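Now for chain A:
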Amino acid sequence: MFRELIGGLRITMQAMLRKPLTIQYPEEQRPVPPRARGRHILHRYDNGLEKCIGCELCSGACPVGCIYVLPAANDPAHPVSPGERFAERYEINLMRCIYCGYCAEACPTEAITLGPRLDLADYKRERLVATKADLLEAWPGFRPPGGAAGGGPR
Partner candidate 1 sequence: MAAEELRILTRHLGAPGVTGLPGYEAVGGYRSLRRALGMTPEAITAEVKASGLRGRGGAAFPTATKWGFLPQDVFPRYLCVNADESEPGCFKDRVLLEELPHQLLEGTLIAAVALQASHAFLYVRGEYRAPRELLDRCVAEAYRAGYAGQGVAGSRFGCELVVHGGAGAYICGEETALLDSLEGLRGQPRLKPPFPAVRGLYGQPTVVNNVETLSNLPYIIEHGGAAYAALGTEASPGTRLFCVSGHVERPGTFEVPMGHTTFRDLIALAGGVRTGHVLKAMQPGGGSMQVLGPEHLDLALDFKAVADAGSSLGAGALVVMDETTCMVDVSMRLVDFYHHESCGKCVPCREGTYFESRLMHRLEAGLASADELLTLADICEHMEGRCFCPLGDTATWFVMSAYRRFADEFRAHCGAGCCPVRAAAEAAA
Partner candidate 2 sequence: MSAAPSPPPELVTLTVDGRAVSVPAGTLVWDACEKAGVFVPVYCAHKKMDPVAVCRMCLIEVGTMPKLQPACATVVQAGMEVRTATDRVQRFRQGNMEFLLLNHPLDCPVCDRGGECDLQDFAQRYGPPRSRTAITGKVHFDKARPLSDRIMLDQERCILCWRCVRYCDEITGDRAIVLQERAVHTVVDTFEGRPLTGPFQGNLPEVCPVGALTHTAYRFRSRPWDLQRTPSVCPGCSYGCTVGIDSRDNAVVRFVSQDNPDVDDSWLCDRGRYGFPELNRQDRVLTAELSLEGPVRAVGALEAVGAAARALAGVLERHDPDQVACLGTPQMTNEEAFCLQWLGRDVIGTPHLDHQLEPWPDLAPDEFRLAIRELEDCDTVVVLGERPEAATPVLTLRLYKAERKRGRQVLRIAADADPTELAGRVRDRGRVGVVAHEADRDRARAVATALAAANGSVHRLTLTEGMNGRGCKDLGLLPGLGPGYRRLDRAGMHGRAILAAAAEGRLRALVVVGPNPEMEQDPAYEAAIARVPLVVALTPVRGLLSRHAQALLPGRTMAEKQGTVTSSEGRVQRIRVALQPRIGAPPPELRLLVELGRSLGGTWESAPLATPAFDVICDAVPAYRGTRGGLRAAWPGTGGAA
């Protein structure tokens, strides 16, 4: 009995002296693997046009129905995407999303991918419905008026 006690305590002592695996988040962060599926990004072409053509295939593929797409016709004078069609509204309910990546697989233009941002917690539900403004990537070289980051082209 005494021996078992010592044996158990020995394991406890060993564990106490071992360096803990705990990462002190948020001061320290675990490196995100390259293919991690975090918050979505709507991509653009190099010329600034959005890749998204409003086809709604992502919304159709989504197993939980968390994507809302409202398509519209491009104004030929000021096209948002190449071609006839773009997404006038694009919203993802990040609380419903299961981050499976089916939307990215379904997308015919590689407009939507899941990026590395995993820090999505918030106190307000409204802020967890990401809109196009939230999801669109910045246009390289584009400086939006007011210096907002990651905003739309207008």
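For anyone wondering why these and not others, all candidates are chains of the complex that A comes from, given by their letters.
One rule holds for everything that comes next: a residue touches a chain if its C-beta (ideal position, glycine included) is under 8 Å from a C-beta of that chain, and two chains touch if they have at least 3 such contacts; residues count from 1.
What you see is a predicted model; the values in this text were computed from it and never measured.
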item	value
Neighbour of chain A by the touch rule, complex-wide, chosen among 1 or 2	2
Complex contact set, residues of chain A against candidate 2	53-57, 59-60, 71-73, 83-85, 108-109
